[in-house]
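One structure, pasted below without further comment.
What you see is the complex with one protein chain gone and the rest in place.
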Amino acid sequence: MEEKTVVLGVIGSDVHAVGNRILEEAFSEAGFEVVNIGVLAPQQEFINAAIETDADAILVSSLYGHGEMDCKGFREKCIEAGLEDIVLYVGGNLVVGKQEWESTKQKFLDMGFDRVYPPGTLPKEPIADLKKDLGIEG
Amino acid sequence: MEEKTVVLGVIGSDVHAVGNRILEEAFSEAGFEVVNIGVLAPQQEFINAAIETDADAILVSSLYGHGEMDCKGFREKCIEAGLEDIVLYVGGNLVVGKQEWESTKQKFLDMGFDRVYPPGTLPKEPIADLKKDLGIEG
Amino acid sequence: MKVENKRWSLDKFKEMRKEVLQEWPTGEEVELEEAIRYHQQQLSSEQVMANRLAEAEQEKITLIQPRAGVALIEEHIELLEFLHTEGGADLLPTTIDSYTRQNNYQEAEAGIKESRNEGRSMLNGFPAVNHGVQSCRQVIEALAVPVQVRHGTPDARLLAEITLAGGFTDFEGGGISYNIPYAKDVSIEQTIYHWQYVDRLVGYYEERGLKVNREPFGPLTGTLVPPSVSHSVAIIEALLAAEQGVKNITLGYGQCGNLIQDVAAIHTLKELGTEYLADYEDIMLTTVFHQWMGGFPQDEAQAFGVISWGAVTAALANATKVIVKTPHEALGVPTKEANAQGLRATKQVINMLKDQQSFNGEELATEKEMIKQETKEILDRVLELGDGDVAQGTIKAFEGGILDIPFAPSKYNAGNLLTARDNNGAVRFLKHGNLPFSEKVVDFHETKLEERGAAESREPNFQMVTDDIYAIGKGMLVGRP
Partner (left out) sequence: MKVENKRWSLDKFKEMRKEVLQEWPTGEEVELEEAIRYHQQQLSSEQVMANRLAEAEQEKITLIQPRAGVALIEEHIELLEFLHTEGGADLLPTTIDSYTRQNNYQEAEAGIKESRNEGRSMLNGFPAVNHGVQSCRQVIEALAVPVQVRHGTPDARLLAEITLAGGFTDFEGGGISYNIPYAKDVSIEQTIYHWQYVDRLVGYYEERGLKVNREPFGPLTGTLVPPSVSHSVAIIEALLAAEQGVKNITLGYGQCGNLIQDVAAIHTLKELGTEYLADYEDIMLTTVFHQWMGGFPQDEAQAFGVISWGAVTAALANATKVIVKTPHEALGVPTKEANAQGLRATKQVINMLKDQQSFNGEELATEKEMIKQETKEILDRVLELGDGDVAQGTIKAFEGGILDIPFAPSKYNAGNLLTARDNNGAVRFLKHGNLPFSEKVVDFHETKLEERGAAESREPNFQMVTDDIYAIGKGMLVGRP
């Protein structure tokens, strides 16, 4: 396959590094070019990395519960920066507390994310989705 | 205090003997004359024992879940046998399954029991109640 | 009738059989040869309990099994399926209701009707006799894993006929363990005799090349039963069963709560069993550990703590299987969801522990040595009393209180024992009644309880026992004042 680039990172004041490390391994092994900006990443850093590397997708992680606040306006900022078509995924423990998943998902879809993943998602699911969304043959 | 007599037993096909043994000890120590007919006791056996010993109260245990079926008509049978004024208590795990306590209690009150005790009742509670109901000074 | 530990002739068995099958109309359904064909042709190897146990024994893993049974067929199947898929149960049970256990098939019938009317199970188990052979087969065929009959029936002859013909491959109980804790007025002689029938029936299946597992009920009254007491009963029942041709036996033990004592108990159960059964060939011995069988805390979170502690012990002792309690234990027969929760908590623990080393050390060795010595002192005396015949010996032993079980309802039980926890929570003899213990054993227990008495500044007495009975329900192991 033609190599597609994804930017990976953990947004906001969040330091959960383990899932991020595993996603890096898994997406690399699946044939993606992975640009991992790591933890404690502000929105702007994701966008800068995406522009610099001409990325096809941004995968945002938020584990620590502040995802709702940290992700506000992310899609708009991408558009402002000229990344109109970039694929945006978000996943992790997105809100504070154990909450009804459907409404959490809707919240993030409304913010403009293309796909939203619940806690405990294994890498193979977003990998398959991303291949589909980027039109890569499995 | 003037010695009051209580008949103790576990009704129906129920063999749970431990609580019964402990109730025997506790009521004896509290000054009651205890007639313990033990486990696997049919209604008639409680009544016979009460008549024979001129008992003041009958304490029915049911742990195994069939209490609802086993206790039906108990009060009526007592009346038939001439035990109009006898105090009737029932306690244990009275119904099959973990059910809402208030409705279980009401069921047994409706059957004519004077007091109904939930799982986990410690002896001191029915002892105090019985002293009150029989007009014994604490 | 003089009951001896001698293999029954087929004639004797078949003669009694005629009567047994007439106890309730469903008895007519049972045809032994047809039943054997059914086992041979309809049951896959995975549905046979002994196979699954043998595997587990070899892989050194601990299987998990719930208790469960409701009044009606469809609901019962649904319940068991749920426990398998949602609870991850490796083995399934069919718990029999209490009317059936007392052979009150009339009342069981009423319970079935009331359950239909009320739309909920009014019975605390599955009335297999009333349902009959074909209905049992419906249950078995719906499930991919082996199913065992679990009950508490002093006279289980008809129940065994119907359920084994119905495709069950494991049958719990025995002439002592399903009498003394479960009956008041039935003599030991009677129940040993009736259970010889059950064992002879199982022996017949075995002769025909089928595996039907048998499991003496280890925990007895579930209330402060020291290992040597339940071990003695388990081994006697195993001997009685083996004589009638039973080949696959699971020896049971109910958690006392102290890790070292419990691990020692499971180890010695297997070791002693092997020793005493050495004369019988081709016996497969496995073990079952019962999570805490006494009073539970009402709070579900606390109950999970008790359940998990049982799971830890089962895994560290490497029992072949563990019988699992539920977070509803203190309150009532669990919902299927609560039952599955108990299973999942247990499985999590078992899986986390299955690869871990077992521990050794002096405390374990001492504990094992004591359990073995006590059990041997009891069993040797039993055999002596019976002039080498374990059936006769057992009957006499109960008469004399040489075999004795704490807190049992049976009037055939001497009831002279008083047991309480020592300062570490192991269950010890406060009064050993007429158990034929040597001075060494008596001193050991006395010292242990004095130690606790000193720590609590009180004499060990009935109050201590009561405190211990309430303790786990109140969130403790040792019932301190």
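First chain written, first letter: the chains are A, B and C, and each begins at residue 1.
Please note the rule applied: a contact is a pair of C-beta atoms (placed from the backbone, for glycine too) under 8 Å apart; a residue touches a chain by one contact, two chains touch by 3 or more.
Please read all numbers here as calculations on a predicted model, not as lab measurements.
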> Out of all the chains shown, which come into contact with the hidden one?
Replying inline: A, C
> Touching the left-out chain: which of C:93, C:297 or C:406?
Replying inline: C:297
>> Using the touch definition from the top, which of C:306, C:414 or C:464 touches the missing chain?
In response: C:306
> Quick one: which of C:11, C:281 or C:355 touches the chain that's been left out?
Replying inline: C:355
>> Just checking the interface: what residues of chain A touch the absent partner chain?
In response: 12-15, 17-18, 21-22, 25, 38-40, 64-66, 68-69, 93, 95-99, 119-120, 122
>> For chain C, which positions touch the chain that isn't shown here?
In response: 257-260, 297, 299-302, 304-309, 311-312, 316, 340-349, 351-357, 359-364, 423-425, 472, 475-478
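FYI, only the chains that are shown with their structure count from here on.
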>> Using the definition of touching given at the top, classify the network of chains in this structure as line, ring, star, complete or other.
In response: other
>> Can you work out the whole-Å distance between the CA centroids of chain A and chain C?
In response: 54
> What whole-Å value do you get for the distance between chain B and chain C if each is reduced to the mean of its CA atoms?
Replying inline: 30
> For chain A and chain B, what's the span in angstrom between their mean Cα positions?
Replying inline: 65
> Do you know which chain B residues sit against two or more other chains?
Replying inline: none
>> Please output the residue numbers of chain C that touch at least 2 other chains, ranges allowed.
In response: none
